[in-house]
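Below is one structure, written out as structure tokens; the observations come after it.
With one protein chain held back, the other chains of the complex are shown just where they sit.
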Amino acid sequence: MADINLTVNGRTVSGTCEDRTLLVQFIRENLGLTGTHVGCDTSQCGACVVHIDGKAVKSCTMLAAQADGAEVLTIEGLASGGELHPMQAAFREHHGLQCGFCTPGMIMTAVDMVRRHGGQLDEKTVRHELEGNICRCTGYHNIVKAILAAAEEMGAGAKVAAE
Amino acid sequence: MGVEGIGARVTRKEDKRFITGKGRYTDDMVVPGMKFAHFVRSPHAHAKIGGIDASQAESMPGVIAVLNGKQLAEDGIGNIICGWMIHSKDGSPMNMGAWRPLAEEVVRYVGDAVAIVVADSKAQARDAAEAVMVDYEVLPAVTEAAAALEEGAPQIHPEAKDNLIFDWGLGDEAATDAALAEAAHIVELDIVNNRLIPNAIEPRAALGVYDEAEDHYTCYTTSQNPHVARLVMSAFYNVAPENKLRVIAPDVGGGFGSKIYIYPEEIVCLWAARRTGVPVKWVGDRTEAFLTDAHARDHVSTVRMGFDGDHNIIALKVDTIANIGAYMSLFSSATPTYLYATLLSGQYRIPNIYGNVRAVYTNTAPVDAYRGAGRPEATYVLERAMTTAARELGVDQVELRRKNFIREFPYQTPVIMNYDTGNFDAILDAALEAIDYDNFPARRSESEARGKKRGIGMSCYIEACGIAPSQAVGSLGAGVGLWESAEVRVNAVGTVEILTGSHSHGQGHETTFAQVVCDRLGLPIEQVSIIHGDTDKVQMGMGTYGSRSGPVGMNAIAKALDKVEVKAKRLAAHLLEADESDIEISDGELKVKGTDKSVPWFQMALAAYTAHNLPEGMEPGLKEGAFYDPQNFTFPSGCYICEVEVDPETGMTEIVDFVAADDFGNIVNPMIVEGQVHGGLAQGIGQALAEGTHYDPETGQLITASYMDYQMPRAQDLPAFKIKHETTACPSNPLGLKGCGEAGAIGSPPAVINAITDAIGNNDLTMPATPAKVWKAMQN
């Protein structure tokens, strides 16, 4: 069994699980944070994306034990003080979601994308950067629109701030 | 229209929970004492079960029970049914084989469930499932429908000789043959409509809970129609009577048809919950979704389309073999028949049509309705034939279509459907303008200069939605009526709750259904809540599929609102001492026309509940229900044009432009309608370019059983879409809606393939048109 200590969404949490427990299981089942989803077994759909130490990672392809000691940000921790993150707001404003199942992973990926690219995003880059996230509902059209709008709002300063 | 009424682009009320991670899907449900299931599944496509030895598994850590099909049968759990009776041409009923929720004697496809293991954790259940020893005697398997009909093919069900389920026909064969004999030109094509795997991103899941004290069951499940699930599990599977079974479909992560059906897993989880005394949760993984979700399409057809010397279509004859898979799923018989051949007239005047469909068992996953269901197959047959005809006749593809358009409505086709309205020229013109059709030659030259092959392709579709008048579908073999129910509850403070039998799993009902109420009552959208997906809350409903939530579900709400309005006006008239006919409702008030007298909506509602001063004979309260049964199918139509660029060195196709011009009748929320079209387009383009399902023809193993081999369309594979609307309001329902959920998936595949074949100058191309296939076609 593994003892896991993490900072999740700014809170220190701990728990015990089997060594084979995936991070996504730990987040969902031990911590009860069910916003992070599982949509495939082969690391491709991206519904499980969270941030580990500030970087987007597929939590279905990481053991909880590997994450021990890390800072984890999940979809539940993205809004601050009741105010939606600009990416969340943009997904709503531009109808970037339908069934909502891929949405948490999409948003976490999109936030990471803007962090790395700042205001430099264009449609082609966004589409390319979404290669690890699958949506079956939206045809991506409005997801791309939402990310571009949020990137603009988050501004070119985003990249600088992250560095 | 108000800012939140019909026609307004309102952002979705439901979004906040999804974007903050607070959605509640079946896998998120936790009940006290819950345990976990893993299914033991057949690794063989066809085998006899000699015996099942679970002794080792039962002794493993955490294991509570291992249950099999024999025990299920002992407890009287029934066969899984197909709910639509089809009769063959000779009048005989379809040959349906038995589908046991857990196979007892024979397994018929890879993934067929054989046993369930219940354990303390998911991992323990899976560990133990591997230790269940099933003695299989492997039998020969067949995966392709045409091969299954051949002499000597493995016999899959004793009830279906030569694997033939039915041999069905629609239309006048003799007249069609006679017309073809007179034709000046005949287009002949072999058409394959490739098998698809739906791939809602949320895998199917079920949580069965049994309350021994009350002898009551609760099932949380990923369903598009929880009431149908309850009905079928009660009436046919003997799980429990309806009053002892509550089915809850909470947030559901996409369905596209695949979550209509009642699968073995929810039945077995409920039964296992009673057998074991613990709540049992099963969550499918993606591999199970690939193996066991109902697959789609899989038609092989030959088409003959005859023209007179003036390029009028005079006859169409289609012969189709439909692969039904190993078992008949709920709508599997309707999809390749009444949802398919009835649409073979498309947007054209075709005086003679005959469609023949043979449905066939194979050792593959069951095949059933998936976004479009039959209508994409019909459109693909027809629109590839039209483009091929234009090429063979040496006429422009636009003009050939225009020449044959239906322009007078109502129009009775030779294949049942009576089109009520449409304006095919308008949608065609809108699409041509948006794609800048006239300047295509210049763009093609520009591409050629860069070493690329450019092509343009189109598709004009019509579909029959709503599904539909109960009496009509009943006469065609449906086992249920296809109405919808709604209840409008006006609370004492005037807020409104709508209970609907439709189910939202991405469609945005919590917003659009509320818009219908806002439009009628002038209330702010925050004061309207939509309740769905729970058989304890909503009395009965038929669920969401076939683009029916708008044309059927919303019209049920409109009908219930009519009743609310009548009572509210009567009460207001009483309170205001005015005549009922002078009361109008707007901006949250009931006003006396032409005066400044009014009563606020909430005060009227309060008066209804205090009941201190009601008109004589009026019951207290304000709550009305309605069942809406459509008078006709609805007929959305559209014109889709696709422009592609093919890289001749690699065969890679890039969609450089795509226009979808649709006529959905009236539109409640354009933002949501556009989103539905986008999603449908992605699925249709996915079918055309990416999604291929491959079974090994010898072993029956599914080769494309993960995202490593089954290509899902990604953002990079798709363009930004151009969406246009033209409106002819639907005359058969009060709101004038036609439905919009499936159009994208129906209209797009032929547009894409017609574009590629135009680019490469070779019409011999099957879907999915992968780079490898396109490259090969270019070598010939």
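We call the chains A and B, going by the order they appear; numbering starts again at 1 in every chain.
Everything below uses one rule, namely that a residue touches a chain if its C-beta (ideal position, glycine included) is under 8 Å from a C-beta of that chain, and two chains touch if they have at least 3 such contacts.
In this section, contacts and distances are computed from a predicted model.
Chemist: Looking only at the UniProt record of the hidden chain, which name from "Inner-membrane translocator", "2Fe-2S ferredoxin", "Sugar ABC transporter permease" or "Xanthine dehydrogenase family protein subunit M" is the right one?
Modeler: Per the UniProt record, that chain is "Xanthine dehydrogenase family protein subunit M".
Chemist: Among B:Ala123, B:Leu164, B:Met540 or B:Leu606, which one is in touch with the chain left out?
Modeler: Going through B:Ala123, B:Leu164, B:Met540 or B:Leu606 one by one, B:Ala123 is the residue touching the chain not shown.
Chemist: For the full complex, which residue in B:Asn238, B:Asn423 or B:Gln711 touches the chain that was left out?
Modeler: Residue touching the absent chain, from the options given: B:Gln711.
Chemist: Can you tell me which of B:Ala334, B:Ala690 or B:Leu765 touches the chain that was removed from the display?
Modeler: Answering carefully, the residue with contact to the hidden chain is B:Ala690.
Chemist: Please identify which residue in A:Val57, A:Leu73 or A:Ala149 touches the non-displayed chain.
Modeler: Per the contact definition at the top, the residue touching the missing chain is A:Val57.
Chemist: Write the list of chain B residues that the hidden chain touches.
Modeler: Touching the chain left out of view, chain B contributes residues 123, 127, 130, 287, 649-652, 690, 692, 694, 703-704, 707-712, 717, 770-772, 775-776.
Chemist: Touching the hidden chain in the full complex, which residues of chain A are there? Just list them.
Modeler: 2, 18-20, 22, 41-44, 46, 49, 52, 55-58, 60-63, 65-66, 68, 109, 112-113, 116, 129, 131-133
Simple rule for what comes next: only the chains that are shown with their structure count from here on.
Chemist: How big is the gap, in whole Å, between where the Cα atoms of chain A centre and where those of chain B centre?
Modeler: Centre-to-centre distance between chain A and chain B: 30 Å.
Chemist: Quick one: in the complex, what on chain B touches chain A?
Modeler: 11-12, 14-25, 27-28, 30, 123, 199-203, 251-254, 256, 285-287, 505-508, 671-672, 674-675, 678-683, 706-708, 712-716, 718, 720-721, 744
Chemist: Can you list the residues on chain A that touch chain B in the complex?
Modeler: Its residues touching chain B are 18, 20, 28, 32-42, 44-45, 47, 74-76, 78-79, 84, 88, 91-93, 95, 97-104, 107, 123, 126-128, 130-131, 133-144.
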